[in-house]
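Here the complex is missing one protein chain, while the rest keep their positions.
Think of it as A and B in the order they're written, each chain with its own count starting at 1.
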Amino acid sequence: MVDILLISLHNLHPSYGMLLVYGQVNAGDHALDKNVIELQGVYKSLPDHDILHDINLEVREGEFLTLLGPSGCGKTTLLRLISGFDEPTKGRIFIDNKDVSGLPPHKRHVHTVFQSYALFPHMTVYENVAFGLRCQKVALAEMEARIADVIKMVKLEKYLQRKPSQLSGGQQQRVAIARAAVNRPRVLLLDEPLSSLDYRLRQTMQIELKQLQRKLGITFIFVTHDQEEALSMSDRIVVMQEGCIEQVGTPRQVYEDPQNLNVAKFVGEANIFEGEITHLNGNNQVIVSILGKARPAKSRHHLVSGEKVHVLVRPEDVRVWAPAEIEDAKDMFAGSVEEVIYKGTTVDLMVRLENNKLIAATEFFDEDDDRLEYKMGEKVWVNWTPGWEVILPHEHE
Amino acid sequence: MNMSNPFKFFSLSMVWLWMFIFALLPFCLIVISSFMKHDHLQIFQASVTIDSYKQLNNAVYFHIFEKSFILAGISTLLCLLLGYPFAYVIARMHGPWKNFLLLLVIIPFWTSSLIRSYALIAMIKTKGILNAVLLGLGILHEPMQLLFTNTAVVIGLVYNLLPFMVLPIMTNIERLDTRLVDAARDLGANRFTTFKRVIIPLTAPGIIAGSILVFLPSMTIFYIPDILGGAKSILLGNLIQNQFLVAQNWPMGAAVSVVLSLVLVLLIGFYLWATRGSKNRELLT
Partner (left out) sequence: MMRAAKLPTISYLSFIYLFFYTPIFILIAYSFNNTQYSLLWHGFTWQWYSELFNDADLWIAAWHSLVLGLAAATLATTIGMLAAVCLYRYRFLGRHFLNGLVFILILSPEIVTGASLLLLFAMVKLPLGFISLLLSHVSFCIPFVIVTAYSRLISFDKNIFEAAKDLGASDALIFWRIILPLLWPALFAGWLLSFTLSLDDVIISYFVTGPEFEILPLRIFSMVRSGVKPEINALCSVLFAVTFCLVLLSQLVLRKKA
C-alpha cells in the first residue's frame, strides 16, 4: 500500500517521495499506527484530590516515549498503573488491545526498571538476569542463549559472576535493564533510572540507553523530571503537570511549539511578554503590540484583533545590541544589563527593560565578537527575529 | 483474604493463632481470674467479685508495693547515673575498640542473671571479698553486713539490669546528630549548658526506654531479692510467686499482676507521649 503511494508521489516530484521515505525511516521500521499501549480516561484519585486526571494516551510500538514533569505531577503513578502495581480509579488501560484491568504485573508483558535498580544483592549478575526466565520455567538451553544475547548487548560479558555490590552504578543499571529485557516484554518502563548517577555518567548513559533501545527494538517508557534528558533521548515527550497531560509531541514540537504556558516554562527557559493583537494579516501573520511597540509575529492559533496574548521568546532567540551598533531602534526594546553570567559556552544576560520587566538572554560566546563584553548597568537594545517567538492565547496564571 | 496468596494466608493464620492462644488469651485469663472468688478447695470459682482488689488495699500489701517502688526507683536511678556516661562514651567512639568494648558489655547480658546474682553473694557476704578488701585497706574496722539487706538487693538489681539501661541509651546517642551539639557550642553554650539543654532533651527517649527496661524487672525478678535479700525481702515479684504457688490464692496473684500491668501501660503511655513525633524510637518502632 505504502509502496504504491511512494511510486505515485515520486512521479509527481522526486523530492516528495524522498521526504516520505525519510519520514518513515525516522519513525522506525514499525507500523506507524500500531499502539502497543492505550490509556482511556484514566483517573487515579485519593479522597481529597486526583493524582491523575483524565489521562488519554497512545504509546506507539517501538518508540522511546518520555513522561516529563516536576515531582508530584503523577508520572511515576502513571508508570505504576501501566505496570500493574496500582489500579486506576476510573478508566481503562489496554496493552496490545487487551484490557488489563486487574491483571497482576507479571501477566502484563511489561517490565519495570526501578530507580534504585532493585538488583537482588545475594545473586550474581547471571542469576539476577535469569530470575524472570526461571519464574516462567523457560528451558535451560533457551534461557542460556537469551541471557548470553542480552548480556552481550549491555556489554557485561565479563561480569556475569559478580554480585551487584561489586559493580559500579552504571553497570548495575545495565544489569537491571538486561534483567527486564531478557523476558522480551512488549514495553520496558524505566522510572528515573539515571537520577542517581553523576553528571558525566548520566550523559554517557543517555546515549547508551538510546542505542540500546534501538538495538532491542522494545518500546521504552521513560520517566524523568530532567527536561534536557527528555529532549535528547525521546522520540516523543509527554509533558505532565499536576496529574494532567499538558502536551504530547516530539522534542522539537514540545520545545518550539509549546501549547500552553506550563509546557513553555517547564521545557526550557522562556521570557513571557503580555501583548495585544492589533492587526491580522492573514496567513498566520499578525501584528502584536508589546510594551508599546508593534511587532510582526506568526501564530498557529485562531486569534482576533484586540485579543490579549502571551508572547514567548526563548533566551537564545533574544538578541542584545550595544547602542553604538544600532542606528534605528524603533523596533527594539530599551533596557539595562543587570547581571552577566559566564557559563563557558554561553553568556547569560539578565536585562531589565524600561517597564521593569526582567528578561533573560543567552548569547553564544564567540571570541571574535566583542559584543558580548557587557558591563553591569550598561544600556542596551533588545529584540528578536520575527517568527521566532511563540504566541499563546492569554491564560490566567 | 482469598487463596490467591497461599503463603500469606498460611503464615498469617499460624502467627495469629499462636499469638491469640499464647499471648492474648492468657492475659485475658489473668484479668478474669482477678475478679474471681478464692476458695481453698477449688482454685477459683466462677463468681465475680472484687475481693482481691479490696484486700490489696490493706497495710501489708500496701507496704510491699511501696517498698517495691522505692527499691526499683533507686535501682533505676543508680543504673541511670552509672550507665548514662558509660553509654555516652561508648556511643561516641569509633574504630575497632568500640566493637570490642560493646562485646564485653553484651557477654554478661547473655549470661544467666541467676548465675551472676549468685556470684555477687561471694563478693558481698560478711566473710566475702568486698569486706576483706575494705578491711584490709583500713577503710572499714569491722565487716559490713551487706547480704540479706535491702542494699544487697539494690546492688543485685543494678548489677543485673545495668546493660538494659546502657543499650537503649547507647542506640539513641549513636543516632544523635552531633551537628546539633556543634551548633550549640558555636552559639556560645558551655559544656554544661549544652549537656543540660541540648543533649539531655534529645536523648530523653533513650533514657525513658532504658528506665522502663530497668524499673519493671526490678520489681518482678523474684530470685534476686530471694537470694540476696533473704526470706524477709518481699517485692512484688515474690508476692505474685507466693500467691500463685504457695498460698494457692490465684485470684489475688492475678490481681497483683493486673496492677503491675497497669503500671506497665502507664509507663508505655508516658514513653509514647514523650516520643510523639519522633521518627526513631528505641522501643515500639
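Side notes on the structure shown:
One rule holds in what follows: a residue touches a chain if its C-beta (ideal position, glycine included) is under 8 Å from a C-beta of that chain, and two chains touch if they have at least 3 such contacts.
These numbers were taken from a predicted model, which means no experiment stands behind them.
Which of B:114, B:140, B:180 or B:266 touches the hidden chain is settled by the complete complex: it is B:114.
The hidden chain makes contact, of the residues A:106, A:186 or A:298, with A:106.
Note on the undisplayed chain: of the listed residues B:127, B:179 or B:276, the one touching it is B:127. Hidden from this view is one chain, which touches subunit A at 83, 85, 104-106, 111-112, 114-122, 131-132, 135-136, 179-180, 183.
Although one chain is not drawn, its touching partners on subunit B can still be listed: residues 1, 5-8, 11-12, 14-16, 18-19, 21-27, 29-30, 33, 43, 82, 85-86, 89-90, 93-95, 97, 101, 103-108, 110-116, 118-123, 125, 127-129, 132, 159, 162, 212-213, 216-217, 219-223, 226-227, 237, 240-241, 244-245, 250, 253-254, 257, 260-261, 264, 268, 283-285.
Keep in mind that, in the parts below, only the chains that are shown with their structure count from here on.
For the pair subunit A and subunit B, the distance between C-alpha centroids works out to 61 Å.
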